[in-house]
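Some notes on the structure that comes next.
Missing here: one protein chain of the complex. Every other protein chain is in place.
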Amino acid sequence: MLAFTIRRAFQSLIVLLVVGLVAFSMFNFVGDPVDNMLGQERTGADIERLRTQLGLDQPFPVQYYRFLEGAVQGNFGISYRQGRPVSDVISERIAATLELAMVSAILAIVFGVALGVFTAIRRNGWAANIIMSLSLIGVSLPTFLIGILLIYLFAVELGWLPSFGRGETVDLGWWRTGLLTESGRKAIILPAITLGLYQMTLIMRLVRSEMLEVLRQDYIRFARARGLKDRSVYFRHALKNTLVPVITVTGMQLGSIIAFAIITETVFQWPGVGLLFINAIRFVDIPVMAAYLMLISVMFVSINLVVDLLYFAIDPRLRADRSGSGK
Amino acid sequence: MRGFSFTNTISRAWKSDFMWSFRRTPVAIVSFFVAMILILGAVFAPLFAPYNPFDPATLNLMNGFSQPMVPNQFTGDSFWLGADDQGRDVFSTILYGLRISLFVGFAAVAFAMVLGVTLGLVAGYVGGWIGALIMRIADVQLTFPGILVAMLVFGIAKGFTPIEQRDEMAIWVLVIAIGLSEWVQFARVVRGATMVEKNKEYVQAAHLNGRRPISIMVRHILPNVLGPVLVIATISLALAIIAEATLSFLGVGAPPTQPSLGTLIRIGQGFMFSGEWWILLFPAVTLLTLALSVNLLGDWLRDVLNPKLR
Amino acid sequence: MKMKTMLLATLILAGMSTFASAQTLRWARAGDALTLDPHAQNEGPTTALIHQIMEPLIIRDMTGAPVPALATEWGPSEEDPNVWWFKLREGVKFHDGAEFDSEDVVFSFERAMTPDSDYKELLSSVTEVRANGKYGFEIVTDGPNPIMPSNLTNLFIMDKDWAEANGAVKVQDYEGGEDTFASRNANGTGPYSLVSRETDAQTVLTINEDYWGMDEFPMQVKEIIYTPIQNQATRVAALLSGEVDFIQDVPVQDLARVNDTDGLQVITAEQNRVIFFGMNQGDADLTTDNVEGANPLADLRVRQAINMSINREAIQQVVMRGQSIPAGVIMPPFVNGWTAELDAVPANDIDAAKALMSEAGYGDGFSIRLNCPNDRYINDEAICQAAVGMLAQIGITIQLEALPKAQHFPLLGNLETDFYMLGWGVPTYDSEYIFNFLVHTKGEKFGSWNATRFSDPELDVKIQALASETDLEKRNQMIAEIWAVVQAEQVYIPIHHQVLNWGMSDSVGTIVDPEDTPKFKYFEFAS
Partner (left out) sequence: MNNMGEIVLSVRDFGVEIPTRQGILRPVDGLSLDIARGKILGVVGESGAGKSMTGNAVIGLLDPPAHVAGGEIWLNGKRIDNLNRERMRKIRGKEIGMVFQDPLTSLNPLLPIGDQLVETIMEHLPVDKKQAMEKAVAALDEVGIPAAAQRIGSYPHEFSGGMRQRVVIALALCAEPSLVIADEPTTALDVSVQAQIISLLKRMCKERGTAIMLITHDMGVIAETADEVAVMYAGRMVELGPVRDVLTSPTHPYTQGLMASTPLAAKGNKRLNQIEGAMPRLDNLPQGCAFHPRCSIAKDKCKINPAPGMDLNEGRAACWFADGTKQ
């Protein structure tokens, strides 16, 4: 298991380097930061001077090397837009995104699994059919539109929930949370639904099909033949076996949640790293973009690693193999 | 004789389990016909559309924001579904926009399918370090969300395309970007099926008969994976259409002079509070209908073909 | 329906009552200030926020008229025409309690003249700044500069000791690798002081009880909560649902809805910004057109035909929903040099335009790329789209490339576009500013935003002479002559003057600032 972890970590490192390279090469094409940084009254000489200052006159591999060099030391440079260290800017924002992602993920997982189990058990019932059809509407509309419709309905027409922002936040020192205040909790509802709806649908459909598959297995028949209660058959026996593939996909969906947060954060003016990234693109804030993409990659890679380790926790058969040849 | 055998084939197909299930499933029938109507409407848009919204010379800005079925107060023109902010007929724009959305969707799925099936076959049949490498790349791809892949591809392609070709490029970049984020599904299923089929006697026999691996893969293995591939393709099509819309919202989609459904929705959402509901509603309903019918078809296909999809 | 309105009304009433008691103004606009360093960025949202916290010597009030701020009197020196003198306000304190005097002014000016400052161009003629006693200040220029005070209305004064204590002597630049204190903290003399700030999320200001103008201005807003909301729909939703009290940048299509909503109002005013197209008329051949070996835009008749083909009224009515003023010159009406004749809207005459095209040898038309920003001006992309249709009618096929401003503006700077949209505001309220940047031949110091390749050496001489011409009448004459050439040569295709729209709760009383810079000390609340 240790060898496995090390190998995965090494692979992850290569992934990170490649992602970094691709991401960095993209920045050459999103525009020129200099124009944004200088005002309407800039001269040609100003532009040249600033370009040299930022190292933008260097060839792209040199720029990338310099970025990596800094990144290794935890220095992602200074945001062109905010004039502050990128690490500060990101650490200030990351809590908002993670909080949103977590609430949406929990929504998606709880409702996704529950509805998936329900629709699998009541396979041909009318309620299950309605849920299945409705769930398709969730994946048949773009996220941004769902967000705007929710705002229109719940913020403008009904006035129940706020349309933007995080509400009041409480600073816990290292974490600025909105979950401790009522306005913060209210503010997270719409964005979390918007962000989680798609993932919820995916998880639900996956759980359903896996569950149907598992329910056909001998050990489920045997469990029934032993006279176990339905609840025990479904949740103790079937669900647990459903979870292995579900965890894989859910792990990947968590990555998507963070990526799709870009859209949700834009619609709801949620002050997280996704919004930061969109602003960075708009202002060609290269250090912020690079750091964001690296951060996201690190997150994806760690999620993957955690998912792999979760297998070990859930499936005893894998645990038994740990001393053997492994994968 | 030929004609007879042809009708015979048809009637046999009609009586097959597949068609039987189709005829027994109203949802599948309705979805199929709705999807067909939309696809045909898009393909023959120039025949059905009263206007050509992509020809700027025919536009009259004063028609902007015409209400559905109400003659415009300046020009007297009347539009079934109203006109958008540029005076384009919404109905025509939807048909033409469907064209772009469907083209992007189909092309992206085709690209993903070719790439995924090929790599899946190779990974499954050849195996070894090549197979391992392909699957590793697939893992990496899976961890990286499609939307970011698309943005990266878009950014890079922009740098490499000459400025004159950027409009045409935008569409192809969408195709490649969306295709790149979907191929893994195909590759995984095909690889799994290939590894199973590879060891079956008839494939071994063909191998011993000296058939080349490529011909074995194409003639023997490929037909066995068509079912699952078809299901994934259907679901991917719906995903691709939605992805296109989302990318257009982020401003990396189809150009506004040649709007896709996604671009239309992006434009329309700006008029949600102002009362020009038709600019948003009709394209959104069209997109919903299209994606929903394709998804429902995919669901039904999955039930019928019952491939064990992961 | 009735239910809905009632609900909405109750909601807004509830929102109003809370805000009236707290006298808090919740303010939203599309973009956030880029920094709090007063000299790092000369850009709309940035100066708008800093204006609440810091003050210049001279400020424009909400009508745009220059009025005393930290200077109480000023004028050109009678002994030396190259010197402007200022008498500073006495008894003013910074938010941290430090006293304001000429030392701070000298420090701030010198700071604003360093290479990293974004204000150095406005002070390019300044050779020396000096204190004249504790409350006197003088600016020495390299020649007589009649419009110097107009350049100072956004030039904020910092506390020298505070800057020195906090390592903020240098203007924020992007090199060092260290955070600058001044970009996140501010110590000014202004009516409001900074409570907290999270970029792009929320900035909170509270009233400065020691403000020198407590009795002079209404000062009814006690607290300001400023939230940038980028997404148009979300921003409008926030106002409609009563979550904010005041928004700038109301999308034109939503004005009616906001105005019709109980408890909300929209006020509008002409903005100091004109929108226009530029054309590459200098190069022998173009790269983005389909004409080989010639530049159709170099032909005056083609430029005139384009000018005639643009239906400015239609753009105003449909694209802008009436929220624009069709323009005939690339100069806002506030600007010295503007006349109604210059700004007369060109006739929209397709037949005449077609005739001109034939005459120029382009009867069959040609195709060309039009570059447009899509996130800079009001409905910028839609205007360009409308122009595509209009130009199609005289045979010009446009490939429209609408890009975010970060990609659009470099095209102008690098001369990579032949046909482009640009908008221009004139903070000095004088034509010279326009000529310097847009008409003068593109070079190191002048013409940096002139991507038309238009170059007239004679005119350049005249433009440069404006800076030191002290005879105002003669100077105005020269301005008129330059405009005559610009108009005759059809250097630009003016479209319209932008109109500013502020949406707000009924209880807020203000007028619209023509520079889109609300100064909350002037705001009043209806009781």
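We just call them A, B and C in the order they show up, numbering each chain from 1.
Going forward, a residue touches a chain if its C-beta (ideal position, glycine included) is under 8 Å from a C-beta of that chain, and two chains touch if they have at least 3 such contacts.
Keep in mind the model is a prediction, meaning the values are calculated, not measured.
The chain not shown here is touched by just one of A:7, A:122 or A:221, and that residue is A:221. For the chain left out of this panel, the touching residue among A:241, A:266, A:279 or A:297 is A:241.
Residues of chain A that touch the chain left out of view are 217-219, 221-230, 232, 236-237, 240-241, 314-317, 320.
The rule is short, and it goes like this: only the chains that are shown with their structure count from here on.
Centroid to centroid, with C-alpha atoms defining each point, chain B and chain C lie 45 Å apart. For the pair chain A and chain C, the distance between mean C-alpha positions equals 38 Å. Taken residue by residue, chain A touches two or more other chains at 30, 148, 152, 156, 278, whereas all remaining positions touch fewer.
Touching two or more other chains at once are residues 269, 272-273 of chain B.
By the touch criterion given at the top, residues 4, 7-8, 11, 34-35, 37, 40-43, 115, 118, 121-122, 172-180, 183-184, 198-202, 227-231, 233-235, 237-238, 240-243, 375, 403-407, 409-410, 413, 425, 437, 443-445, 448-449 of chain C touch chain A in their complex.
Residue ranges of chain A in contact with chain B, taken from their complex: 11, 15, 18-19, 22-23, 25-30, 132-133, 136-137, 139-145, 148, 152, 156, 209, 213, 245, 248-249, 252, 255-256, 258-260, 262-263, 278, 293, 296-297, 300-301, 303-304. Interface residues of chain B, counted against chain A in their complex, comprise 136, 139-140, 142-148, 151-152, 155-156, 158-159, 238-239, 242, 245-246, 249-250, 262, 265-266, 269, 272-273, 284, 287-288, 290-292, 295-296, 299, 302, 308-310.
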